[in-house]
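Heads up, the thing below is written out as structure tokens.
A single protein chain has been omitted from the complex, and every remaining protein chain is retained in its original position.
The block that comes next holds subunit A.
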């Protein structure tokens, strides 16, 4: 079963790099631990919710920061939510950008906020990409007759 071994190795490497590069933290492990035969899709479901939440919030943030009179309380509320969701799944780098973002909201610093918005969008798209790759590898592994995690 060469294919299975190969896929397992790919999956392990990809997962390891995600942690190594700080995209994910221990919280993601916690999610994986909560997945079992009776809840086989738990991680995918939760991460999908994170994707939905984030996309909605990023849109709201862009809109809010475009306004003539920016409502910083509203912006802060959105960032707070984004920080919460990202921390709940262990998306460490996204969570990390939210901290200076909230500080800029407090200072009502529009440039700082816009910069953070760009950064958080960037981090989000990176982690989204990598998580989608992770899930694809898992699917391929299952299809090839293998199983995971082999932690």
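As a working rule, a contact is a pair of C-beta atoms (placed from the backbone, for glycine too) under 8 Å apart; a residue touches a chain by one contact, two chains touch by 3 or more; residues count from 1.
Rule of thumb we're sticking to: contacts and distances are computed from a predicted model.
For the chain that does not appear here, its UniProt entry gives the protein name "Response regulatory domain-containing protein", which is one of "Transcription activator GLK1", "Response regulatory domain-containing protein", "AP complex subunit sigma" or "Probable gamma-secretase subunit PEN-2". If you put the hidden chain back, the residue from A:27, A:119 or A:133 that touches it is A:27.
Interface note: of A:4, A:58 or A:77, the residue touching the hidden chain in the full complex is A:77. Looking at subunit A, the residues touching the absent chain are 27, 30-31, 33-34, 39, 42, 45-46, 49-50, 53, 73, 76-77, 80-81, 83-85, 87-90, 99, 105-106.
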